[in-house]
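Notes follow the structure.
A single protein chain has been removed from this complex, and every other one stays in its place.
And then chain A:
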Amino acid sequence: MTEPGRLAVRKTYKLYIGGAFPRSESGRSYAVTSSKGDFLANAAKASRKDARDAVVAARKAFPGWSGATAYNRGQILYRIAEMLEGRRAQFAAEVADADGVSVKRAGELVDAAVDRLVWYAGWSDKIGAVRGAANPVAGPYFNLSTPEPTGVVAVVAPPMGPLLGLVSVVAPVIVTGNTCVVVCSERAPLPAITLAEVLATSDLPGGVVNLLTGRAAELAPWLASHMDVNAIDLTGCDEELAVACEKDAAGNLKRVLRPPAGKIDWLADPGVDRMTAFLETKTVWHPIGV
């Protein structure tokens, strides 16, 4: 990419916490290589403290984000898609490096990620109608069930699919009003941090999505046992790590989304399961009378 006689200005990849881009408080980093083994960059290696800071940021962002109108959240998800589309070439290059696919194929994966965001954007103001209910109780009561976000969700993003996979696990969590702390693909974290730049410029309030790069096996157990995390998505964990995290998650009865049994096809229709896994149902009763 470098032109003759000009040295490229390389990007410094950092964490994304509370809408800011800090380095890891631990001062650690790790070398990220392409699928061919070439050095790409040094990514921040997040620590337990970074994970805790990210949970604090996510908790702080929760009332505002969950209290925003569904219309507003949908618009912001669509805005993320717009910003992602605008940086298509950069993402295609990063995905090609990470996955060892052609730039053309990488472009298709970026397109799919954009489309996925648009798809989820449209769910924000429909999930309530699909998952809620007016319950015909046998008595003079108004009785209404509505879905609500669970709270702060920890997400272990899949190691494969550094962009499409990541978008496919983050969008369903936030579209319903949850906030999240994401452990990005350890193998290929660079598209995630570039996605953070998209998130930071897309009207998404700081703290709604927090992205950590580093070792999943090191970070996930802290998130699984964190008493202020309400749910955990273990999609990106290998079996051993998933079992350990699920056990830890019992500590405060976190909602757990287990890794699927087989390989995931991120290009397939995602269905609503990833949204409903992180919803509670609230039922309100009120007497009817004059």
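Criterion: a contact is a pair of C-beta atoms (placed from the backbone, for glycine too) under 8 Å apart; a residue touches a chain by one contact, two chains touch by 3 or more; residues count from 1.
The criterion applied here is as follows: contacts and distances are computed from a predicted model.
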item	value
UniProt protein name of the chain not shown, from "Phosphate transport system permease protein", "Paraquat-inducible protein A", "Oxidoreductase" or "Aldehyde dehydrogenase (NAD+)"	"Aldehyde dehydrogenase (NAD+)"
Among A:Lys49, A:Lys126 or A:Lys282, the residue in touch with the chain that has been omitted	A:Lys282
Full-complex contact with the absent chain, from A:Thr33, A:Gln75 or A:Asn143	A:Asn143
Residues of chain A (touch criterion as defined above) contacting the omitted chain	67, 130-131, 133, 135-139, 141, 143, 145, 150, 230, 242-243, 246-247, 249-253, 255-256, 258, 261, 273, 280-287
